[in-house]
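Dropping the structure in here first, questions after.
This part shows chain A:
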Amino acid sequence: MLQGSRSWVFPTHPAILSTGVVGGPFEKKGNLASDFDQFYDDLWMGQDTYEKANRTLIEDAVQIALDKQSLQKSDVQFFLTGDLINQITPSSFAARTNGIPYFGLFGACSTSMEGLALSAFLVNYHGAQHVVTGASSHNSATERQFRYPTEYGGQKPPTAQWTVTGAGFAVIGEGKSVTAPAPRVTSATIGKVMDMGLKDPFNMGGAMAPAAADTIAGHFQDLGRDPSYYDLIITGDLAKIGRRTAVEMLKEKGYNFPDHQFKDCGLLIYGENQPVQSGASGPGCSATVLYGHLLNEMKKGTYKRILVVATGALLSPLTFQQGETIPCIAHAVSIEYM
Partner candidate 1 sequence: MLAMFFWAFTVGGIICVIGQLLFDVAKLTPAHTLSLLVVAGAVFSGFGLYEPLIDFAGAGATIPITSFGNALVNGAMQESQEHGIVGVLTGMFEVTSSGISSAIIFGFIGALLFKPKG
Partner candidate 2 sequence: MNKKRIIIVPLTILVLIGCANKQDGNDSKIALMKKTDPPPIELVDNPETDSYGHAIKREISKMKELYDVAVIQGKEETLVVYKVKHLQRFHMKKIEKKMDRYLEDKYPDEDFILSSDYKIFLETIRLKEKLKKGSIPKKDAEKKFQDIVKLQKEKT
């Protein structure tokens, strides 16, 4: 149901039934290793290209999520996902493997919440019983797609971010199918594309912060809520620079957050001593942190209501080389444990 200018409220409270979270070797050394279901110790994941490795991540994460609910692929009506590689081929090829009717999404690093919002909408309005959604990224495949060959010795500035190797997928089911408390999607706010004229592809966080701030403010306005409604506002991959900037922008709009109430997935996933510069990024970043760590914390009772704001920088290597600025987007999904 549309509320305000761009928010959906889901009266039937579609539930996140199960999740599958898979990571690479670098994530295994990170802070949230215990929240992953499976790791690969090799970036190649037994494949002969990094693109196939990305596909493997998706296939594994989907399978794990289905297995946890003992669902067959035929029980799932739709598969909504996307990634960063050329024409989202890893996602499409993974959809070829699992044979589930498929919507390919592209919202760069915001794909995870784009998918979750759409899935909740589908399930809420009886478009589907079960939907699998999520997002993935692979560090080396992304490096070579957007930047340089992985072995090239270019120096990354401290504003750069590290693309997560990982996939996080969830099975979304009808709210009435579970009576016990579960993480449920209650509302979502769709972002608009914002462009503040930044051009530095090594400073994504700084470019994406306005989109995050705009969507968060839009969410509060549409639903008539204020920050105290949520235990945690968590952004996708703003990292150090973007997070500070977004907090400041929200302050200007009259929304104040204490530090512990406004976190960023890109700052949670890796340890202090891992050389990730500003923080983590990639569609896999918000997907693995939400479907792994955050839902586990909700089950433990740490958080009751969270607002997940996945941010995406909608650039391509081509637009950057042609001197275009970086347009950005953010989608917010509110998840409540009830």
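A word on the picks: all candidates are chains of the complex that A comes from, given by their letters.
Here is the rule we use: contacts are C-beta pairs under 8 Å (C-beta built on N, C-alpha and C of every residue); 3 or more make two chains touch, one makes a residue touch a chain; residues count from 1.
As the structure is a computational prediction, the values presented were derived from the model and not from experiment.
Visitor: Given the complex, what touches chain A, 1 or 2?
Guide: So the candidate in touch with chain A would be 1.
Visitor: Quick one: in the complex, what on chain A touches candidate 1?
Guide: Of all residues in chain A, those touching candidate 1 are 43-44, 50, 139-140, 144, 149-151, 154-155, 157, 200.
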